[in-house]
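Left out: one protein chain. Kept in place: all the others.
Naming follows writing order (A, B and C), and every chain is counted from residue 1.
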Amino acid sequence: MAKFETPLLDQLETGPWPSFVSDLKRQAEHRAANQDKIEYQIPVDCVEDILGVVELSFKDKEVHWKHGGIVGVFGYGGGVIGRYCDQPEMFPGVAHFHTMRVNQPNGKYYTSDYLRQLCDLWDFRGSGVMNMHGSTGDIIFIGTRTEQLEEIFYEMTHKYDQDLGGSGSNLRTPSCCLGESRCEWSCYNTQEICYQLTHEYQDELHRPAFPYKFKFKFDGCPNGCVAAIARADMSFVGTWRDDIRIDQEAVQAYIGGEFPPNAGAHSGRDWGPFDIHKEVIDLCPTQCMWMDGKQLKIDDKECTRCMHCINVMPRALRPGKDTGCSILVGAKAPILDGAQMSSMLVPFIKAEEPYDDIKEVIENIWDWWMEEGKNRERLGELIKRQGFQRLLHMTGLKAIAQHVQEPRHNPYIFWYEDEVPGGFDRDVTEFRKHHKR
Amino acid sequence: MAKFETPLLDQLETGPWPSFVSDLKRQAEHRAANQDKIEYQIPVDCVEDILGVVELSFKDKEVHWKHGGIVGVFGYGGGVIGRYCDQPEMFPGVAHFHTMRVNQPNGKYYTSDYLRQLCDLWDFRGSGVMNMHGSTGDIIFIGTRTEQLEEIFYEMTHKYDQDLGGSGSNLRTPSCCLGESRCEWSCYNTQEICYQLTHEYQDELHRPAFPYKFKFKFDGCPNGCVAAIARADMSFVGTWRDDIRIDQEAVQAYIGGEFPPNAGAHSGRDWGPFDIHKEVIDLCPTQCMWMDGKQLKIDDKECTRCMHCINVMPRALRPGKDTGCSILVGAKAPILDGAQMSSMLVPFIKAEEPYDDIKEVIENIWDWWMEEGKNRERLGELIKRQGFQRLLHMTGLKAIAQHVQEPRHNPYIFWYEDEVPGGFDRDVTEFRKHHKR
Amino acid sequence: MAFISSGYNPDKPMEDRITDIGNRYYGDFLPPVIKNNFGKWQWHEILEPGVLMHKAESGDEVYTVRVGGVRLMSVEHVRELCEIADTHCDGYVRFTTRNNIEFMVDSKDKVEPLKQDLSSRKHNEGSFKFPIGGTGAGVTNIIHTQGWIHCHTPATDASGTVKVVLDDLFDEFQKMRLPAQLRISMACCLNMCGAVHCSDIAILGYHRKPPMIDDEFLDNLCEIPLAIAACPTAAIRPKKKEITSEKDGSKKEVKSVEIKNERCMFCGNCYTMCPSLPLADAEGDGIVLMAGGKVSNRISAPKFSKVVVAFIPNETPRWPTLAKDVRKIVEAYSKDARKYERLGDWAERIGWEKFFEKCDLEFTHHLIDDFRDPAYYTWRQNTNFKFTDPYEYSAIKAE
Partner (left out) sequence: MAFISSGYNPDKPMEDRITDIGNRYYGDFLPPVIKNNFGKWQWHEILEPGVLMHKAESGDEVYTVRVGGVRLMSVEHVRELCEIADTHCDGYVRFTTRNNIEFMVDSKDKVEPLKQDLSSRKHNEGSFKFPIGGTGAGVTNIIHTQGWIHCHTPATDASGTVKVVLDDLFDEFQKMRLPAQLRISMACCLNMCGAVHCSDIAILGYHRKPPMIDDEFLDNLCEIPLAIAACPTAAIRPKKKEITSEKDGSKKEVKSVEIKNERCMFCGNCYTMCPSLPLADAEGDGIVLMAGGKVSNRISAPKFSKVVVAFIPNETPRWPTLAKDVRKIVEAYSKDARKYERLGDWAERIGWEKFFEKCDLEFTHHLIDDFRDPAYYTWRQNTNFKFTDPYEYSAIKAE
């Protein structure tokens, strides 16, 4: 029944982990059967062709997709990735096979109604194969033909109130951890800020005006569940500045073994009875905790809010109430000079609507980067090239020790002329009066 | 009586620390008085002039010495640093004021007889001012005139059996910690190897054949009392590979407070009674120690020989008996691209006469550096420029994990062509048969 | 198939056009129990692998059953999960940041039926559709990229490598018996669309041959200066060449480029800028294995993953060497690390030399950093190493 033999791919159907091959085969069959009599707008056998082309790659050990041309929807410079097969005769169903990025709802909650709408649209006008989700966070529609792009966009905006996500030298689709929706540790409403900034910066998201891509990610706390620090040009990480809230009774319950440590995350192995010293106090990186009789004490001004103790005893300890976030900047993948994580720019800022302060930081950075960033230069690379001092200058911030992990160890300080009494211009003739040649 | 008023320098005569100003004044007086009726070979008032020129610098806050020309002794390309004053009319006694570097005895033990010989020579033919010692380790004679250089060299070699040290693009005077002469921890005879290599490489020490300076330093153990790792192109650091020797009775004596911890090094403050857990076991960086009842146990294969426990309990613990040294390479001061510490090249090598293996390592390195080092490029910079792999290749060594603190975090691996099946040359026409444009 | 218009009029693209409306409001998709207790959660507990309970200040509870998401999924698969959501969860469902799927119910008695339903669903050849797990101190879903399914620069496949590794580590997905969470990530080229550079274990597609140069077409298809500028190591230079045309055999001079092979580190950045410089090669391409990175700030700071195996060939379809090497690391870590200790923290505590010994992986020259100035800081500037064989001069000397 299948269009191609796939002896290699077939070997990926065994094993317990969900098999994408089995799933693709089922989709291929679903399209072939076409029980709902859909007028498929792209070749009905495109999924067969996916299987075929991937099987060929498994055989050749080489990819069979070519560079995409510039395709997209009118007026947008992003949201669509062009893709063509390098064996179009063999696999006509995927000869053109562009992806579309659909901006996910923040926190990635869905109703089945809405999901089904997307499925119907994509089954009808595309391959019916998708990613839930892409690495940036979008819903990815994998594979359609150029002439369907506007149709899909039209239908999506008109029927489903849904826009595309970013690609190209744009703001990319912002994303966040689930935050306050279901996490007791979230220090601000990650979904709300993600939503509001996505909408505030629609123009930047759809129309390339930047030197290169730019990403926002929002973590509700230092646990970093959306990995903001590793993969966003601007990484927002929740934190607090008052004291960790302690429920001493609950502490005793942990000590007494009533509550499972780390909320049960380690229950698959017998690690022995809970030992608050070994498991919490001794592992606190700042060593700012101790037991005072039956009371757990924390010297909060020494605490670096690493979350460990809170993670281990969620029923006893909670972040403080005076919360906000840190802003770090510049994370990126290896190209060109090696990967970067984000570096601390604003140690503490309130993350409250209407987010004016935060927008000020964002826009100061964009102004600088758009002015001085080179083509295909990420923010992190610009900071490296021009120096952290320049970032501070352009965002109007004073240098503080929190900006660094450690001060410089080379003494190669670039003094500005106005910092040095007398300036840089000197008269060598005058000098030579006191210093013969 | 003094030739110049020195109101500023005079303020450095107060305070408890030995005053170099008082000492220079005394020397000036000594020369002026000349009780022994010496025919001083350079101006008798040169020390007055030193005081004068330094006072002027204290006033001007600017140095008054000029670049030295190329001066030296016949056939040598090092050992003398030329120096001229930029106010010769004001300070004729120091108008020419070259220093000579005299190769110190290794470990810096002296007899008074020998020291007096040096003093007599230097009083007679130089300023009588010296450094005991220079930063590299030499005895430094500060200040004489060009015409005295050969005289001093002649007298030194003929009468005192003593040669100059290094300067310029030479091997520099090797130096060492006092090692086995008075330290119970020395893992090899630092003085002997220092002495033998100094003599083996006299040609390299006196005649510039290198791209730049090159330094050897020998530490008897990881405490690093001659700071080899920070300031020698080749740093030899003693170590052992068997077990730390433990005297359990002495351990108990420490626990019992009979022996002062760290040999009494902390006796100036009341740190409370000795606590072997807090002070030794918990501070062991590899956490490889524990008490088994009254026995102190060490899991030696986890020990990194950091010396801490031995330092704290010298009467109970001693390095093993199967000793040797590690060789690290490439330390240097900041110029040009920032300071470097030495990097591990040979984790373990026996340091026994005739040191053939060690000479092999040295000479392999020199061959490479002399072949490929640029002018004024230190070994450390060459390694950085060409890569650590190249250093390994040129010294014929296999890469091992001990060479790194951590593996690379960028995946930018430069594969050699012969490592990749099929090599680098490929036929694009062949490729295009399977991959259409 | 007949073309069916959405209503869009290609002649008047601006007519009725709706743009810049952004994404849907998350608030509209929250299950009631979530909405009611938004920002008011108090604590949580992982009741068993894959099952979380969050308790709100109100006393409300939400039970979450997490299942492995094969993130490359068909609409049929999505429709199936919608059906489950409808049956058990009032039609709500969510996806995690690591592409798992979460079904939430508002009372404990709804958990068991949900679980049974999920576990019972299997693909034809027997793999689970919705395996429960992925929580706590175990292996969760592998985030990954497109691979041979869609992208043009991969050096390996994504879905395939992920499938074999997760098949192999399936127990760890379903049990919470590791010292800490272990996050595996996959990216099919070093553009690293998964941002795998801070993962406990990272599977990275990597090329090992310099680009071929499609001289005849290069000048037509590419902007030569852009290709040259793209190279981080300045390995590419412009070059005029005389070539024999593929089509008609005629000789002609073309503008093209030349690549200094010994400077190339196979990053493929030039290929991103210029399709006439393809890198892919059956023997050259494969996988770099990295380990020891992390993202959370818990106990220790986030850190980069380090290269621990320089090359694993593309042994399709099941990459046995890859699976074995990953398993070696997971097993050594599982056996040796302390409770709460992430893989990278473990490696640093025992020393990387011990990591290689314990994981039975070979250290090779490729693992020593030689990329730009920071390389220096990864070499060892101390004597605090442990002895693992070989270490002595005579033993590491090449014959």
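Observations
Here is the rule we go by: a residue touches a chain if its C-beta (ideal position, glycine included) is under 8 Å from a C-beta of that chain, and two chains touch if they have at least 3 such contacts.
Predicted model only: the values in this text are computed from it and were never measured.
Across the entire complex, contacts from the unshown chain go to A, B, C.
Here the missing chain is touched by one residue of B:5, B:150 or B:322, and it is B:150. Of the options B:337, B:352, B:372 or B:417, the residue whose C-beta touches the omitted chain is B:337.
Checked against the hidden chain, the listed residues B:87, B:104 or B:402 yield one contact partner: B:104. In the full complex, subunit A makes contact with the omitted chain through residues 222, 229, 237, 239, 241, 285-286, 301-306, 326, 328, 337, 340-344, 346-350, 357, 361, 384, 387-389, 392, 396-415, 417, 420-422, 424, 426-429, 431-432, 435, 437.
Mapped onto subunit C, the footprint of the missing chain covers residues 297, 301-302, 372-374, 376-377, 381-384.
Criterion: only the chains that are shown with their structure count from here on.
Ranked by C-beta contact pairs, the top interface belongs to chains A-C. Subunit B and subunit C have Cα centroids lying 48 Å from one another. Distance between subunit A and subunit C, defined via averaged C-alpha coordinates, is recorded as 13 Å.
Residue positions of subunit B touching 2 or more other chains, listed in rising order: 409-412, 435, 437. Within subunit C, the positions touching two or more other chains are listed as 190, 197, 267, 275, 280-281, 283, 304, 371.
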